[in-house]
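Removed from the display is one protein chain of the complex; every other protein chain stays in position.
Up next, chain A:
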Amino acid sequence: MSLVHEIDYGTPASLSEKMVTLTIDGNEVTVPEGTSLMRAAMEAGIQVPKLCATDMVDAFGSCRLCLIEIEGRNGTPASCTTPAMEGLVVHTQTKRLKDIRKGVMELYISDHPLDCLTCAANGDCELQDMAGAVGLRDVRYGYEGDNHVFTKADGIANDRWMPKDESNPYFTYDPAKCIVCSRCVRACEEVQGTFALTIEGRGFSSRVSPGMHENFLDSECVSCGACVQACPTATLTEKSVIQIGQPEHSKVTTCAYCGVGCSFKAEMRGEELVRMVPYKDGKANRGHSCVKGRFAYGYSTHKDRILNPMIREKITDPWREVSWDEAYKYVANEFRRLQYQYGRNSVGGITSSRCTNEETYLVQKLVRAGFGNNNVDTCARVCHSPTGYGLKTTFGTSAGTQDFDSVEHTDVVMVIGANPTDGHPVFASRLKKRLRKGAKLIVVDPRRIDLVRSPHVSAAQHLQLRPGTNVAVVTSLAHVVVTEGLFDEKFIRERCDWEEFQDWAAFVSSPEHSPEAIEELTGVNPQTLREAARLFATGGNGAIYYGLGVTEHSQGSTTVMAIANLAMATGNIGRKGVGVNPLRGQNNVQGSCDMGSFPHELPGYRHVSDESTRDIFDKLWGVKIQDEPGLRIPNMLDAAVDGTFKGIYIQGEDILQSDPDTKHVAAGLEAMECVVVHDLFLNETANYAHVFLPGSTFLEKDGTFTNAERRINRVRKVMSPLNGYADWEVTQNLAKAMGLNWNYTHPSQVMDEIAMTTPSFAGVSYELLEKEGSVQWPCNEKAPLGTPIMHIDGFARGKGKFIRTEYVATDERTGPRFPLLLTTGRILSQYNVGAQTRRTDNVMWHEEDRLEIHAHDAENRGIRDGDWVKISSRSGETTLRALITDRVSPGVVYTTFHHPTTQANVITTDFSDWATNCPEYKVTAVQVGASNGPSDWQVQYDEQARQSRRIKILDAAE
């Protein structure tokens, strides 16, 4: 094993298709036009000395180290800023160049501390490398620089010297080591797009500065780590490297946070993780990261992790640690007993969108083949199930149409009900990069998200609609497109059913769908809506990106279909730069859906009533799969309350915290006789569990995740599971205890079974993934290397289907008792229910959930910023602290749900999407008032949670 080596070409690749040939140091090189001489040289294997250049950012030409000579030209131009041209003859090493470089290095070193042996960058310092490369042997100017070397001069404090900034929990900024290459400043601008850094001062006393000489934590810095990655010295260094030292080997793996699915190098020393560094060849992230994937992995070794299986007869008992065998036997006996007593369909399972494809596949296999029913569901139920339904109905495939690279070709981006800078930060950075290059942005969101206005990005239109009116707004956009004749007739005639289109066009054209008619309902200015529609239809390549603000509504599926209609009507499907792109929440939510986690579908989205599909699995598994759909999560809970559903195996999901209407979830779980939770921590659901099976982290197992762009990425094991077993092994052992004859010895064999049974995965194997890095399904004979963009020559279902999308107001309405609308969302530093991120230093950015409320509504209620407030709905009430803001309109309040004590889901109701039962998280009628402290429910809940987490200490043997 060794470190995964990545070549730094110094400047970004040129996308030109025209090639030029030149000679560098006697080697003939052919490169795309626009390539820098530095990059051309590197491609020929010649490394020109450099300090300020790195291929993640544009050339800057400031360090004066990469100079070269060109025959027939005067001077010594910088190779990073000089483009390659046909016929050039370049020399990278001449007497003149050597002298200049040595002189430059002397100046750098003359005001740089020489504590190399104890420096954190020792072994990974480009300044040291360059000193070596140019043959620096002495510094004529001495070593006693004024600014960077001495904390004291002549016994008094040196006020030119600046101390370390250690405010960020994950990295330090040591101004003493700064060589002012500006790589960090440019990475923050060009890669991340936050513009948090600048250079302050002049000459030798100039240094990097977050904002106006602030410390990192207080500045606008979002801690994505791009600056740390770019820094050539120890100026910006991961605290983990300072503590542990340089890594000695690394493996490429996939982040286990959001649906972007960034590739990282897990850099190791033995089995200790030194740091996670984004991988440049990662096709989702292209070398970028966010604070979660880059730094927030500390939960994997957190003391709260439970490492031994535990059981208890009653949920009021303390936990009792048992052996794995005892735990498996207990579960198998209980489930068999329940099925004997209450019927075959009285038990079920929930697969995890945090786990690998292989693990998810095995859980649904356990349910279908072991339990003998289809009672399997997954957390996509509460996020993107409407995406699956809506896109399958209109296009024929339950997934997004593009890859993330596609955004580089987009001219108009419409973001609906998503907050990418917080929820999908690495995609947001790629989007912002495109917007800075001139693409236009339309935001449809009740809240003024950061994208609406942030440095060098501003939305052309922000449709600040009232929560719950998506269908009205998107249908009205279509109204404008159709009535103003902006639709793409050629595309529609070729790709869609023309008669269906005409029916739909007549529907959307009716006056009640006009922007003017819906204004009262949606609160959106009709002129703004018309301009947004015109821009989207006529502005070039139009792409729609959407999130849970679309799906988590009573009409979630209808909105997805309305989005698909709009994309088809404007001809924005089937090529680069366009498409319908769901931003999926969890790392493997796409994969868990693909793997047959839904109660009505076998792997590959094939309905259980389809005999030929059942036949494939019947033969392979030697069982008879039921031809009837099973229960969805909310239906399982209803059936539990009714007494017909008694046992559940939950892998890696915390339904008590993440699902709506907490009291109903709790009642359902309480009514069951055997709840098995398989997780890293004693999560909230585990308060109601009878068996706890310890889980493993993504660092501890092999497998694959499938991200929002259908990309199947490898997850690679870099350390042994602390709990002893990867999750797929635990499921397999449980299956064996239930009498199933499973003998997988590696997840690759599970993938082989998936490929054998599922046409869209037919070509996928670990061998292919090893070779290609990743592939996007469908990957089969027709597309041996996968499918970056779907529906190119026609829709998967044949003709694209236009569907009438009538707006129906949700029954969750405001009134005198509950006059405000609550909507929910996420924040950058925390993830979902926070089980992972709350167990990292990310809490420094967000230690509690706050209620965002408009000043107008706050004033009416006598609420000041930071006050404790009670928020109540017809479901329940909770308390949290207020944050007064103008991001939300009057009448709308907003909160996140990352902390269990907040209990935001005590308030959310049981309303759900008509087609999929996806809960309506995004609209709840509430009242807000002043409060003295936690609600009775919060106090009770806290006590109950504390009681139920007791683990019985066994008496020591005499």
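The working rule: a residue touches a chain if its C-beta (ideal position, glycine included) is under 8 Å from a C-beta of that chain, and two chains touch if they have at least 3 such contacts; residues count from 1.
Here is the rule we go by: contacts and distances are computed from a predicted model.
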Record-based protein name (UniProt) of the chain missing from this complex, from "Formate dehydrogenase subunit delta", "PepSY domain-containing protein", "2-oxoacid:ferredoxin oxidoreductase subunit beta" or "ABC transporter permease": "Formate dehydrogenase subunit delta"
Selected from A:H409, A:K736 or A:R874 as touching the chain missing from the view: A:R874
Touching residue (missing chain; options A:D218, A:D304 or A:E806): A:E806
Identified contact with the non-displayed chain, of A:M162, A:L463 or A:A639: A:A639
Touching residues (missing chain, whole complex) on chain A: 345, 374-375, 503, 507, 554, 558, 599-600, 607, 609, 627-632, 635, 638-639, 641-642, 644, 661, 663-664, 667, 803-806, 808, 873-876, 909-910, 912, 914-917
